[in-house]
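Structure first, then comments.
A protein chain is absent from this complex, but the other protein chains hold their places.
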């Protein structure tokens, strides 16, 4: 699968999910457990110190671990085996206190939470950056006229800033979701074999363990996976919003529209045999990822129906899926920064496209203006006929009306897109005002 | 599809999603729009009053509307048509101001939000009720001994209260999610044809419109569906947690386990030809619903990739899916109340099952105790052999140890489940303490 | 949900899935069972005759049945109860032989298969019709020149017939899949309580029962749902192919492209205030449905993991999902016939769009031709520069080359789309030849 690692993913985040970092986090959990138990007087302080020193990923034989992983059915069992041996080599007594009273799932789940914590830090930095880029785009294009399109048809004019303001708002909402999910998901899992705790895993040990790891204490959630399902959902929503943006851009890049382009780079998206092509290659990647995240999220949700105190299969189903969801979303986020920070906007092409219907997009304006003079029904009929002529003869509607000597003093103004963008600019300005201080 | 409406759904919530109530909400939106425009001086107050009076679902020909719905491709177009006619019959002038400056999506989306508002009120009442039931169960069974099971195998004893406390905590987390999602999802959609507003839909009209409906004002989200995807996700997570509970109960009801039963009712779940059967029929329904919600959620997430200012298809994909997701979750919630409020618990069967392994579940206890006398390795070997004999001869492990004159003064105590439940009771008590004041 | 029944669904197929028809099919199964048992000498022939006469949906109180359905957790239990009462009123002795030796699932599953049989007949008629329409389109447009587009960019010319030939081929493959799935899915389920058969349900009874219903005999599949998952998959693939066609058409209908339009109908897809709009309302419905079918299919596949001899929940999860999948696909099929049979094709606009890049799409042609004269590298450089000038000055590439006195005798021919469509026509002709005889 790695052939495409440079396409769909983020290098930085891929290394976060490397075996090396994954095992490091598991060892961090084992160390914190020993330390917490020492602080609460359950194991000797010296033992904890030795265990902590041994909890170093460089001492671990990762290849051996990968080979052994299928025996116990998870990664903690062979890891603890290696760790015990390492500690034993240093201090036989200390080795008795490795993984003391814990169960594999305690280590695996809490390590996953630590990976999420690291990822969250990364992703929040990136969404902040994306919001700044979008704010700049919005400020630059608050007045840039373009067509608004509904059901893939030209509808009425807007400004490009109105579009990007909508992108910004949507992204901001998910930024808030990340913050709220964070409160729940960054919690320890520590409960022993069946989640009941034991003499080695007391309420006090749990609290100290949580403090040491910078996580919240929590009632055991080994068979309750709502936090992970929520986390998956929020990432999938983030991917969805960025997918919507990429969809818009890929459509605006169509040869026949050509209003906005993703940044060009040598050798990317172009074609030596087809010099007119500007393939939306970044958009394609973002859209591809956005096709996959919803169904990975569904797997996380379906996997919530876990049996008793630990599931036979549904817990295991989460492992790769959650990682993949995070990795794909990271790729999407990184590509979106590339896409938006170098976005090419062609206001002149936008203006050109506003004229493609020969003024028909302004028919309602004229009709409303005439209605005040001649009554609604008469006005409507007159304009409807004029539209038919404009279409039939491929003439501009304004010309048709002039040909018919329609009496409207300020006829030109009804055909000026600036007068047809509604509250675009004031709506945009309120968004700018909101985010100017935050970002 | 209605053949099963009594099985999977809630009658109350089904009527909330009736055509009658759905159209009522759309009319409420039209009325609020007119009223807001009147308050802001955009249309005459008299016109607004008349429009408001006409916005009554009883004046609407629902059959006609259903027939016309495919023409415009949505329900707002034929509804507005009927509404204009009704208003016109009362006051020609007022009819000019119906749906003034709005687009179909404004009405449909805001009406959906009003349905969500009504549903949220219902569902939060029910989750509160569920939490109270679970708190009572937890209090009653804080000391009720039972097996904890992992990977479908007996592992170590817990109390039934520990299990229900976990159910309660998980449910409570989603209660918080509902509250957070509420802040976002209960927002108006009002933007006119392309979301830019217009002379009739100003910032002030939007704010007043929102106030009138008890919703938040919001930047147009017509092609940004993150709020609905979040809403779907939270419901799916709620279904997942209740599904996990039903899964546990259905497993505990197995003939061979028989520890907990869903409430019996005449004619339900039993079989006249198989008198020993107690089918988990309520659980089956909850589990069936929980199979469906994750993939409906995936459809909502996939549908986020909407084009430009309104999508050709993806918006439409949401309509039935979101309703179905809410309806199924409502069914799940209602059945869960029925399930949990009448739950039959059989503590004596739980005790009986604790003995099924002939004391093997306590082997570790004995081994740890002996270790202090004879060293860890010797103790381990002795107990391992005793276990082998117990299995081979189908004898109780305690008896095997007695036969071997193992010298442990308090041997009985190691075989008492009360001494093997770890921190179950203190963990449970902290949950009880937390919720006692809240519920 | 029924507010949108006219939008997403087929009236004909909705009535096929009515409670009335559904219950009819269940009664047909009960009748066939009695008849088969009589033929095999297991019950008296008179009893079978009376039972058969009573198996009439008009004797059933459907409202009562709907109300009772939740008690037993399925529709067969209350139906059999009513049927026994009806038979008893006619002949007490015969009533002993109703549903003799069968289990609810036998009736429900076999009735579902009968509904699938009826649906299959309908859908195969429709796909045949669709193939005929596509063949006609292909014949009419084998030479109609248009742009081929990749990654939403103009690429190289094709003919419209090449596009429709691809649609036809894809549809035909799924027609074959329907035929193959049919061989498996049209099988009886008859096994009694646990699928083992019994004295009343023998191998002979099963075979006769199958013959009477026009289905295949089959080993009990009550907890093996692969046939239904396959059936779901094939329908979802059919929806996917029709969705792809609708996607193409909706993109070709874009205001800026305007090459193909879905059929116009009064009041549909147009807008009185936006006379230039031709909303792809049929496409939107097909695309909406195609968003939903894949995830309904996933639910069917996920539901395969059924426990033992009958599942507690997963079987129930299938009921509405399979019906909905069939109903949505039927809507898609019916709308696709409407879409394709009235498709408006605008060859002149296609030609116009071929010129949008000012001849850049032919740059490779020129480059290849010049290469034979001046060498590949020189030719490539010359054309590349000419393209740059064409873009910069918004001039036609041919003019640029003429300005540079490029020496190519047949320069015009390189800019003629007819010469750039590769094997389009021969490929199309082979498709026409293949289907001409079949359809």
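In order of appearance the chains are A, B and C, and numbering begins at 1 in each one.
Following the convention adopted for this analysis, contacts are C-beta pairs under 8 Å (C-beta built on N, C-alpha and C of every residue); 3 or more make two chains touch, one makes a residue touch a chain.
Just so you know, these numbers come straight off a predicted model, no measurement behind them.
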| item | value |
| --- | --- |
| Omitted-chain contact residue, chosen from B:360, B:425 or B:439 | B:360 |
| Of B:5, B:132 or B:154, the one touching the omitted chain in the full complex | B:154 |
| Omitted-chain contact residue, chosen from C:195, C:280 or C:359 | C:195 |
| Of B:253, B:286, B:369 or B:382, the residue in touch with the unshown chain | B:253 |
| Missing-partner contacts on chain C, residue numbers | 96, 148-152, 155-159, 162-163, 165-167, 169-170, 173-174, 176-177, 180, 184, 192-199, 201-203, 219-221, 223-227, 229-230, 233-234, 236-237, 240-241, 243-244, 247-248, 251, 287, 290-291, 293-295, 297-302, 304-312, 376, 421-424, 426-427, 430-431 |
| Residue numbers in chain B that touch the chain omitted from display | 147, 149-156, 250-251, 253-257, 272-281, 284, 295, 298, 302, 353, 356-357, 360-361, 363-364, 367, 380, 384, 387 |
| Touching residues (missing chain, whole complex) on chain A | 1-8, 17, 19, 22-23, 65-67, 69-75, 193, 246, 250, 265, 267-269, 273-274, 279-281, 283-292, 295-296, 298-299, 302-303, 311-317, 319-321, 323-324 |
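One rule holds in what follows: only the chains that are shown with their structure count from here on.
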| item | value |
| --- | --- |
| Geometric centre distance via CA averages, chain C-chain A, whole Å | 33 |
| Averaged-CA centre spacing for the pair chain B and chain A, given as whole angstrom | 25 |
| Where chain C touches two or more other chains at once, by residue number | 250, 273-274, 279-281, 284, 295, 298, 302 |
